[in-house]
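With one protein chain held back, the other chains of the complex are shown just where they sit.
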């Protein structure tokens, strides 16, 4: 899908530069944010914090950044900036959001802390919420379903990676009435090891994690909450760890009540995504790569979405693939920030990806 | 699951030795068969055929067999043996089965040619059948669902790898009335690259195949036919290639109409498998390996089966994992042959597997 | 190493745009070239040829290019352009170079056909040369050792990937007299599967190629010729295939005749590379990534070089790592073309790489 009118920002806006700092910069997500902002024409990075790595160069943790002189700073010393990106573990931002807004006018939080709309949801899926008064203020970062609310947003809540892959796959079916909300929906997700973050523990050690097809979160995955929030229905969600580092691939098996043709599906998906700069369709065709694959989008902010009809079971199989670190986290955050701040939508996110590529 | 009474064969039987030849020995499955028979106390390997490799040592193709003096022979020169194992591509055996029985009293075919029961099924799922009169004679090799018909069987039809994983996972639910046949069943399978066989083409080349989560056979996979034949209901079946070499992992999402407890499930699975020497349960517990994983059974003839309940969606998630080359092919064939010929059930199949192990 | 004065081109030059076509665009290297030129401010891609894929979209072969409308054309229909990039197998360009220059003023050849200086070398290491009169005209593409001859070059010969890694590691030792040419030099190289190109055959199939440490070209690798040409001495060179897709890592073990300190080495390497935009040092330090690794430069045009002293054996161990598709091929070619045509040196080559990243 080629970039459409949404990406046509004024030259004036593009020329603007704002300052940004990153909290939690030694983690995988923080490193990606830093990499993206370092190559972004509208952001100037002020500080990158890391309690454990304070004083060390960012390149000593993130090799691609070896060329920069930036060093991690203590989070307590943050100076005022225009935009604050928080790449902290779940539960941290909700306890510090007041302080965040003393430092910056715009806060982009990549954790789960502001993704859900109500305190009740946090009570049900997480361990409650410390700052529920901010939930209404927060805007979900995924532009494909929330673009109209992002311009000028002050608190942006990055979507979960598995939720993002799932929502992008299923959203057009709901938008077009192909699904109505009472159908059986099975979502079987395969994810890479970067989802576990740096460190990880025994299960993430190379000898134990290599070559796996490992059911984890067989039921009750917290991303179900987001999916249900945006699709309006519950899904039967199961996650498997597989042998890749980046990537989330969601296969959704759905059973529409009425008859659906391939043409109906193409119409629904094209209608939803043909103007989207970061969603493209892959559904059939020739060659090796016929359907969405994490490999095809690795390192990029692109989502691939595709489908196949199974007439004998009255089933639609929907495939969606993203790079969990990019479209599923740091890339999505920058995309949303671009819109919030009036920058070119695709600024800093132009990398096309590689071929061939392994398990990036 | 400890070996039960089924495995108690008489010493007399164990002492017997029969001769065996393998047709199609340069392929992956043929190599595994050869390896298993070479270490089997009751088989003496006579010939291993390969048109393309005739005259070469078997170790030049299959490194683990470098210690043997055996060389591939032309398939046209096969001499009489007691048992003939056919590891040829689908469609070959059905055209030569008369000749096979001129050479041997017992034929074990690892292709799809005799797995289905009726000519109609072959018309629907394959390109018809050349020798339908043998279909009734053939016995499906999977002992867990067909043990009683294997003793003395003359034509054994090895099950498909993905079908085997799926059937072993779901069979106890049908046997115990937890599923009745009219429920929605989604089966999402992840497989390794050895399923494509030696050679493979562009999509199987290392640069293109590494790190994939690649939908292949998104709908209409031929193994559906076997699954439906034995479970008595159709399934919504989708296969993904992932980055491993050996292994098939089936995740089945099922929605029973009535209430089901964990106790009901344990009872069903224990009842089905506690006496099975090659099925073990893995459902929860502590540590890194809580559910079935291909890694845990790699190189062995073991199947792991486990499950989880998803009360909020009234769903049972069933996990089953096998080594597609072993339990899904060569190992299953030897297991069935052991029963057919009155040998110790586990003879030649005792290898426990390795830990740690990567993507075997 | 920060970019030095070499990268300061005039704005006027940067604004210029030339047309370019790629011969052999369906291979891995051709795809990388296309990707780089598509994102390059000074190139406009005219045609991309592929005999086998003519008429198909470039995105059907190279997923990252799915967003473009470009289709492969027949090589016989090439129209005139400013620059022609040839990504054909070795031996093709030498037979067509006259025709290339009828189409374009500047030819950048990525094969081995013009890397060596004399016909004798081609007689010794290859199967002779069909067009030896062009050898003198050709300029080796590696700017770090041949920058001064690249501006205005009409025929640019891309270096071999393994030779590039090796030369970059050892060159400063010769430049600074630490090695003099009569020492023992052992170069042990580890490479990814993309070096074998698309297709590849049995040894490149995923089941056979995964997880290998496979000696290939244990002796007599053709890249020795280039290395000797530029270092002025022969090397004991051995290549191993390891489990990655992109990447070449050269470990050179050298035994200088005189005493050498770490300070001497730092001085030699800094002197050689501190102004180079695409070479950076990694020699010790803390953290996970202390020495050059292909992962650290995957997807980028960067080379990492580092070393360690082994006083007890009077040995220097030199490590150098590149992405064989980039610095070892397409990236090097674009870098050289940038210099030849007076563009910004780093234009189109700014991608920093990813962290974490698997085996890209």
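By written order: A, B and C. Residues from 1 in each chain.
In this text, a residue touches a chain if its C-beta (ideal position, glycine included) is under 8 Å from a C-beta of that chain, and two chains touch if they have at least 3 such contacts.
On a predicted model such as this, the values are computed, not experimentally measured, just so you know.
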Listed residues C:85, C:114, C:319 or C:343, member touching the removed chain: C:319
Touching the absent chain when the full complex is considered, from C:276, C:293 or C:344: C:293
Residue among B:97, B:110, B:173 or B:298 that touches the chain left out of view: B:298
Of A:66, A:115, A:209 or A:223, the one touching the omitted chain in the full complex: A:209
Subunit B residues touching the omitted chain (full complex): 1-2, 28, 31-32, 35, 38-39, 56, 60-67, 192, 194, 198, 244-246, 280, 282, 285-287, 289, 293, 295-300, 325, 350-360
Missing-chain contacts mapped onto subunit C: 184, 186, 188, 190, 202-203, 207-208, 210-215, 218-220, 234-236, 238, 240, 242-244, 247, 249, 251, 253, 255, 288-295, 306, 308-310, 312-313, 315, 317, 319, 321, 356-360
Contact set of subunit A toward the excluded chain (per top definition): 28, 192-194, 196, 198-200, 202, 204-211, 243, 245, 358-359
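Heads up, the rule we're going with is that only the chains that are shown with their structure count from here on.
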Chain whose mean Cα position lies farthest from subunit A: B
For subunit A paired with subunit C, centre-to-centre distance based on mean C-alpha positions, whole Å: 34
Length of the line joining the C-alpha centres of subunit A and subunit B, rounded to whole Å: 39
Centre distance in Å when subunit B and subunit C are each reduced to the mean of their C-alpha atoms: 46
Multi-partner residues of subunit B (at least 2 other chains): 202, 207-208, 210-211, 243, 358-359
